[in-house]
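Beneath this line is the structure, given in structure tokens, with notes to follow.
The complex is shown incomplete by one protein chain, all other protein chains being positioned as in the whole.
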Amino acid sequence: MVIDTSKDLVPARPTGIWSWITTVDHKRIGMMYGITALVAFFVAGLQALLIRLQLTNANGTVLSADAYNQLFTMHGLTMLLIVVMPVGAAFMNYFIPLHIGARDVAFPRANAFSFWLFLFSTVILLSSFVLGGAPDGGWFGYAPLSTQLEEYVRMDYYAVGAQLLGVASIMASANFIATVFTMRAPGMSLMRIPVFTWMAVVVSFLLIFSLPIFGVGLFQMFFDRNFGTQFFGGGGDPLLWQHLFWLFGHPEVYVLILPAMGIVSEIIPVFSRKPLFGYPFVVFSGIAIGFMGFGVWAHHMYTAGLGPVAEAGFGVATMMIAVPTGVKIFNWIGTMWGGKIRFELPMLFSIGFVSLFVIGGLSGVTHSVVPSDYQQHDSYYVVAHFHYVLFGGGVFGFVAGAYYWFPKWTGRFLDKRQGLWHFWLMLIGFNLTFAPMHILGLNGMPRRTYRYGEGLGFEFWNQVATVGSFIIGLSFLIFAWNLIRSRKHGELAGDDPWDGRTLEWSISSPPPVHNFDEIPVVEHVDDYWHRKYATDEEGRAVRMPDVSGGTVAADTDTGGDDSHEEDMHMPSPSYYPIVAAAGIGTMGYGFVYLPVGWIVVGIGALITMWGVFGWSLEPVTRGGEHE
Amino acid sequence: MSSQAAPVEAHGHHDVRPIRKAAMWVFLGSECMFFGSMIATFLLFRNETADGPGSELFNIPFTSASSFVLLMSSLTMVLAHNAFGNRDARGTRIWLAATALLGTVFLAGQIFEFTEFVHEGLTLSSSSFGSAFYMLTGFHGAHVAIGVMMLMAMFYLSLDGRLYDDRGLNVELVGLYWHFVDIVWIVIFTVVYLLQV
Amino acid sequence: MKPTQRNREPAGRFRVVALVAVLGLSLAACSGSGPQTALNPEGPIADSINDLWQLVFIMATVVFIIVQGGLFYAMGRFRERKDDESEPVQLHGNTKLEIAWTIIPVVILASIGYPIVRGIFDVRTIPEGPDVLQVQVTGHQWWWEFEYVDLVGDDGRTLVTANELYIPERTDVNLTMTSADVIHSFWVPVLAGKRDVVPNRVTNLTLHANNATPPDQPHPGQCAEYCGLAHADMRFKVHVRTQADFDNWVEGQLAPAAEPTEGAAADGYAAFTTCIACHNATVAGSDGVEDVGPVRTLEVDGVTFTSSLAPDLTHFGSRMTFGAGTFENDREHLARWLANPVDLKPMRPELNDIEAGRILGMPNFNLSDEDIDNLITLLEGWK
Partner (left out) sequence: MTDTAHRAHPTPRLYWLIAIFLAVVTAIEVAVPQIDALDPIKVPLLWILAALKFFTVVGFFMHLRYDKKLYRTLFFFGVFGVFPLFIVVLLSLHAL
């Protein structure tokens, strides 16, 4: 893994556990997000398999109602907040600086802090299983059910865990926004940023503006549970929670899908050997989705009784999100059109994404038809819808990204044969699992039910779904094996294995600590491609003879000489971020177990102070003078 | 939270100050949503007093005075920033202290007000109105308190002339935060106090 | 330009066949099945929803076929070929095309805007007039309480029952609903969409059934909002009757239960004193008609709902099911219920607080087998 840098002013890659704990390198932080999320995916997937086992037959007896309710709640929470969001964060951390030609994110230590806080929140949430019971109020924790049983700490875990995850995400998002807006390489105007990074920006804005609302809701839930306030119970209003939750919850679903859309927008051009069709349209449609995503939250509340006018308004607004989303779909197909499509694994998964996401999106549009949704709401039809968008969309997209960028992370390919098995099993298993749920839902099977009676005709399709879910499980076992093995033994890939278009392919695999020997000067969208290819009079790509891919970085003839850095001080490692995060995590546990927990809160506060003070007094860079 | 790292040289020709300011402004935008949610909650419950005490407890002259104090702390803050910009360490120090002092006076007023109200029977749990009122003004107060602490940290740094070191947190950022806390109170004062009487 | 591919490979053709097969199958599967389906409506409201659904489903299917068709076509047509060394034209976009595929979806969607809005008002209009049957519904963790506010017996009591709703055919029924604890949702798919039942709020739902149901095949319904532990077992039944049969039923229900004087039922009645801490029954005894258990009400937004601690048992014997529509009302199940309710249905009776009105299930009273037997005889006798 260690690269020979030969120039001694280039920082070397440190090794050892301690170097990971104190790291402020965005690439390592990205890796840690990714690994945590992958582990969490297996945990949440295992929970899903238990759910499926329980539902295989009418009146299933595998799980108790109590266990089942905890499992589906944690399955949903984990998948959304601890799997898909962090996977997004993993890719963003790793690739935003590479995409915009920067050496790191704007605030490397805050970045590390975000990760550690995320990790501790994850630990808090998952540890609830063994410490008094996991949250069991559904992932959207509707009040007053969620505030009802004060004697159970379960929903305190929810309130605290989600709150801390929120803080971590807000910090990470502010970091990404500051990075993209202020640290782009010379020439990297906004309309030259790779689409993935654009989507990361949109996602960051969505989080920045939606998480505080959720935060207020969580505080209110927590106060109702612990301090006797009356936000949702008593004289309060249960629908207030629903508004606050979905004001966050709906933008959140676009937080989950936009990074995957960004990844697919990177992959499809590379494997079609054509630029993205209508780059500005794709970018603006992403921004439009972000804006519109804030205006449709109440489509989760059609049956709650908002009144016909509000329902009609939100119904129509919701439908219109199909428009910018459709633009993306059509532009992807437009990119493939007239191209030269190579069906490498990343491309296969991307096409899977497009195909399955359309199904999920269309079922979303049927939801937005309000009267229809009176029937579909809280039935398995919704479960089918969101797994198609989240799994068929999100997970397919992220897996595509993993196959695409694995060579950049490790310098090696993931095995193609195993990858093909993974793809086909996942595709088949996925459709077997979730397509039947449309039928179940329309035929009246409500979601979140730990058992269903005989005579309703639910057995057959449930059995199909269970079989399908195990096929998905198998496919991911193959994937896990592939990841573990290929890291050390995969086929060597070189720096630019796919003939890539964006800047990350211009540097070595894995990238050096400082990313770029020289900050690149950017002249085009897909700048790296344009360094390799010109177009002939017909508009076809022609490879330029003198530049060989992957070695551009070594040549020093690009860019002005003033961009050559004399000293390349990278931010120095620091353990204060993890200390501060651990302090806050400790406080979190204290808050769960109030009033006894106040002592723990106090201890946690002290640790946090230590971390924060140490952090602020510490010099910023190794070479940086302090005092 | 607010003391963020800044990789100075790592970014070559980038001036780090705009990066931090951008992050601060984004954070403030986010805070708008935070306070907006609580203000909306208060509006929702403005009449839900469960037949207990409600807005009739408000002492408008008193709160007007403390609002005025907070408003003027924005003036002292901007003067501190101005002095800081002119590399006038003494001026900076004096105005920082004045700002922290005014903030403390505001907090004292709020504590006084809360104890009054609790005596009258308006508590966090007495009604939805009480819950929303204390949550909103309480979180604002917490913001003021954090602001005062940051001001004192700046003051302390100014004593041994370390104010101009490159650091995650500096007078300008603290100033932005402080003004923000003030403008939030402008809205709260109107919505919670003036509109209710 | 590339040479056009004249001869399609078998692989391509297979894909098309597979696609058509899958689509056909899914279409077929989308016709309703089972008694709880939303796709075989039994009344005009569910019908109008279903019409809208069919419209949108067809629209979505067409879009689906076009998009997947385009995708698969592109995959087949533009895949990399071994013999072809040329690079593709580097087309960056086509503004006209892109505007077109922005506008077309807008038009499609706008075209269903009107039916949607009309549909909402169709379904949401609260029926009025003397012919409308008014029923008040209170959701409880985890059972349903129904009060027919306009149906009053000789003794001045309204008709109160639990978990099984009777309605006359071809009549508008207006449900006025609230919840005693957390949010529930009232859902009878064959008759109407669902409607949440929210504490502190009043919501309405209209039911209208075309035809009477056979006595043993009521329409199944279910709580559709997750409401905690036994949400899955918070079901109910809707019996549709001809007007005459309905009137008969009403008459029976309005009469009080008789206090048994001898035999197992009388012994059961003695044991029943435990039960009336929570359950009410209206019993005609030696000193007249009396509510033996607690009768409680809940006032929400000016509407007064009965909100009992536990299901009214006056006419328990006439119910087909119990435990909120979950178990057959027969001796075997009842015996298990009375021996240990939590064994049949998950509940949290250990958290009950009768004083505060918080009931989270029926506790185990460690009744003797004999008591159980007698209680069953009593309850089954109360038709």
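Letters A, B and C name the chains as they come in the text, with residue numbers starting at 1 for each one.
In this text, a residue touches a chain if its C-beta (ideal position, glycine included) is under 8 Å from a C-beta of that chain, and two chains touch if they have at least 3 such contacts.
Predicted model only: the values in this text are computed from it and were never measured.
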| item | value |
| --- | --- |
| Visible chains in contact with the missing one | A, B |
| Residues belonging to subunit B that touch the chain removed from view | 13-15, 18, 21-22, 25-26, 28-33, 36-37, 39-40, 43-44, 60-61, 64, 67-68, 71-72, 74-75, 77-79, 82, 85, 175-176, 179-180, 182-183, 186-187, 189-191, 194-195, 197 |
| Absent-chain interface as seen on subunit A, which is shown | 177, 181-182, 184, 186, 205, 209, 237, 239-240, 243, 247, 294, 298, 306-307, 310 |
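Methods note: only the chains that are shown with their structure count from here on.
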| item | value |
| --- | --- |
| Gap in Å, rounded to a whole number, between the CA centres of subunit C and subunit B | 50 |
| For subunit A paired with subunit C, centre-to-centre distance based on mean C-alpha positions, whole Å | 35 |
| Multi-partner residues of subunit A (at least 2 other chains) | 235-237 |
| Multi-chain contact sites of subunit B, meaning residues that touch two or more partners | none |
| Complex contacts: residues of subunit A adjacent to subunit C | 64-66, 69, 136-138, 142, 144-145, 148-149, 151, 233, 235-239, 272-275, 277-281, 303-305, 308, 311-312, 315-316, 319-320, 322-323, 326-327, 329-331, 333-334, 336-343, 351, 354-355, 358-359, 362-363, 365-366, 369-379, 435, 438-439, 442-453, 455-458, 533, 535, 538-542 |
| Subunit A partner contacts - residues on subunit C that touch it in the complex | 26, 29-30, 32-39, 46, 48-49, 52-53, 56-57, 60, 63-64, 67-68, 70-71, 74-75, 78-80, 84, 86-95, 97-98, 101-102, 105-106, 109, 112-113, 116-117, 119-124, 181-183, 185, 187, 189, 192-196, 198-201, 203, 220, 222-233, 235, 326, 346, 348, 351 |
| Residue ranges of subunit A touching subunit B (in the complex, touch as defined) | 24, 102-104, 106-110, 170-171, 173-175, 177-179, 181-183, 208-213, 215-217, 219-220, 223, 227-231, 234-237, 240, 244, 247, 519, 563, 565, 567-571, 574, 612, 615-616, 620-621, 623-624, 626-627 |
